[in-house]
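Just one protein chain is left out here, and the rest sit where they should.
This part shows subunit A:
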Amino acid sequence: MTALIEIERLTKRFGGFTAVDDVTFSVAKGEVLGFLGPNGAGKSTTMRMLAGFMTPTSGTARICGEDVVDRPVAAKRHLGFLPEGAPTYPEMTVTGFLQFCGRARGFHGSALNDRVAHAMALTQLEGVRLQPVETLSKGFKRRVGLAAALLHDPAVLVLDEPTDGLDPNQKHEVRNLIRAMAPEKAIVISTHILEEVAAVCTRAVVIARGRVVADATPAELAAKGPTMDAVFRALTLPEVEAA
């Protein structure tokens, strides 16, 4: 099985602060990798480097074999990325925004309309298609971001907190969607909701203070302690690690 995402000794320093420290892992087709860690652990920074938004201080990442530093445009073609907070242009309508993303990815005419319609159907956005994004609720905005990431049916999906701000029903739908797409793609989702990892992920990478502290299946991770919460605390709290 070939790895669609390869992260190799990725490091990011901001001045004297090391946000991401020598992170290495790869994700194969069919895998859903849960990227776990406390706030500020370096999850978003790692994902931003993987998406080609931030330039790594050292190390590199490859998406479908394309290096994100050397061949950023080629790498981005294979990538669907949902940034943290699912930013969108507030004055655009849902359709307008998705069409913009589709055009930027080289779709035109009826192919573009098909893609937009399909992405809206997957994320249940048809009811708000002509509304400006700024008038939508948080859950809808998140789904607009998700639709933009899914639009071109990418081989690699990187989703930064895809279910944040969704109600339980919407969370359930997004998880079903991720599970349905999983066999054909390599997916990375970041989260700090532990139940989500057990629900959708085939593998979990735990990161704390910029370093990978665990890389296992959710079941293996859960077996390390009485509860998933306790395992997470043991892995990510500094005094426990020192002891």
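As a convention for this text, a residue touches a chain if its C-beta (ideal position, glycine included) is under 8 Å from a C-beta of that chain, and two chains touch if they have at least 3 such contacts; residues count from 1.
Basically, contacts and distances are computed from a predicted model.
K.L.:
Considering only the chain that is not displayed, what protein name does its UniProt record carry among "ABC transporter permease subunit", "Hydrogenase maturation factor", "NADH-quinone oxidoreductase subunit K" or "Ferric siderophore synthetase subunit F"?
P.N.:
Per the UniProt record, that chain is "ABC transporter permease subunit".
K.L.:
Please pick, from A:43, A:62 or A:76, the residue that touches the omitted chain in the full complex.
P.N.:
Checking the options A:43, A:62 or A:76, the one contacting the hidden chain is A:76.
K.L.:
Who touches the missing chain here, A:101, A:116 or A:194?
P.N.:
A:101
K.L.:
Even though one chain is hidden, which residues of subunit A still touch it in the full complex?
P.N.:
Residues touching the hidden chain, for subunit A, are 48, 51-55, 73-74, 76-77, 79, 81, 83-85, 87-92, 96, 100-101, 103-106, 132, 145, 148.
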